[in-house]
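Some chains omitted; the rest stay in position.
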Amino acid sequence: MEFSFSSSASKIVHSTAFTSLESGDALMIGVACLLVYLAIWKKFEPLLLLPMGFGCLLANVPMSMMASTDTGGLLNFFYQGIKHEVLPPIIFMGVGALTDFGPLLANPTTLLLGAAAQIGVYMTLIGAVFLGFNMQEASAIGIIGGADGPTSIFLASKLAPHLLAPIAVAAYSYMSLVPLIQPPIMRLLTTEKERKVKMEQLKPISQTVKIIFPVAVTIVCCLMLPGVTPLLGMFMLGNMFRESGVTARLHETAETHLINIVTIFLALAVGSSMTAESFLRLETLKIIALGLLAFAFATAGGVIFGRIMCKLSGGRVNPLIGSAGVSAVPMAARVSQKVGAEEDSSNFLLMHAMGPNVAGVIGSAVAAGVFLSLFGDASTSMDTHAALAPIIGNPEPGMQAVATVVEAIKQ
Amino acid sequence: MEASVSAAVSVSALAMSVIFMVLIILIFTIKLLVKLIPYEAPPAPPARKVSAASSQPEQDDQVAAITASLAAHMGKRPDEFRIVNIQSR
């Protein structure tokens, strides 16, 4: 090799990213900066959107080898943790370690509010099919209405990996917008009298019940919808660490440094999948629109079902807690509290809204499980993968190539 | 398109049914649990029980350990003096 000054200079010039920077890359760098801005100055789920935006920035520097499709690159390595569904369940374990099911156990019928809020998922599914997405894609888009980040990522990586980036961005952005999106809908769909309903104090719950509950949920839900076991099972394991009282060390690690480490890797990986190719499409706009629809309908579904429960209970349930059924813990519950307190400052809905709030987490996990039962079987996912390989790249060629080769030789 | 939208409606109806079914089963499970294992007035969560139960032997061990090392440093036999209590930080 020759290294004269001029040949080297020319080599350096040609290796700068400027020479291959296309308008799409530049636009995506702008999108990345926007996400970082929203995270820091607008406090939009900063723990996720800051590293996600930064990952997007790195991925869109041409030749940086930081896109999720750059085999051998750093962020592709983290991306494997999403692709193989390792990172979202670990996050969910941490969320479980942070979750108190007490309010839900004290008032179990609020689980129905968590179910009702899933109506947003299905309205969006129908809307997505109407806009031309296929059923798997539509399911992955619909789950945005569940307002649950890890669940959205988990399902998207299984059913529609090529849409992972816009789905994740939409999910986390709208989760941050819960305090803006929900209140007008809540006020629109309730009467002043209903908003002033005061709820009875929650019964205290035996610690034993709190310990048995996660095991019971795991057995009941996972047997019915086995596809959701990685997510729901790990969620409940984290909660066991919390409630059992004998695993304080593991509890502390799961809810602090382990979830933090995994959050960094997950968010970077999601950001790295936000390339111009995968993000700057008409589909992204559709998904962003559908996501807003999803949140609005989820809120409406919860509130309307809250009104029904209000009626049936003879006015002992404040329908404002219904909107908390969307997940987005604890933001949605705080919104219920705030809207309630605006009407009557002596009205304390926060703890009552925590019930539907954590029910919403279970609800969207169950919704994901239903989709996995319907669309997640092996053959479909294989087909999906093969179909998408040209788009999303094929980061796991080893195994499959071996299989192919072995087949070829056998013949 | 129309066909697939109607399929989407079917799927949605079915899925909502399943969700409600699963969550209703959960509700009854919870109600059963709460009925079988009622909350008892003096809140004695296992967590505290543990520390209460195990702190005594642990403190005994600590007393023994500290006695032994004190003995080593003071050049006395452990039975020549006695540590009565240890105030933890």
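Which chain is which? They are A and B, in the order written, and residues in each are numbered from 1.
Definition applied: a residue touches a chain if its C-beta (ideal position, glycine included) is under 8 Å from a C-beta of that chain, and two chains touch if they have at least 3 such contacts.
Predicted model, so just to flag it, every value in this text is computed and none were measured.
Peer 1: Can you tell me the subunit counts for the whole thing, written with the labels shown?
Peer 2: A x3, B x3
Following the convention adopted for this analysis, only the chains that are shown with their structure count from here on.
Peer 1: Just give me the whole-number Å value for how far the CA centre of chain A lies from that of chain B.
Peer 2: 28
Peer 1: Touching residues of chain B toward chain A in the complex: what are they?
Peer 2: Chain B reaches chain A through residues 1, 4-5, 7-9, 11-12, 15-16, 18-20, 22-27, 29-31, 33-34, 37-40, 43-50.
Peer 1: In their shared complex, at which residues does chain A touch chain B?
Peer 2: So the residues of chain A in touch with chain B come to 104-105, 108-109, 111-112, 114-115, 118-119, 121-123, 125-126, 128-130, 132, 134-135, 138, 203-209, 211-213, 216-217, 220-221, 224-225, 244-246, 248, 359, 362-363, 366-367, 370-371, 374.
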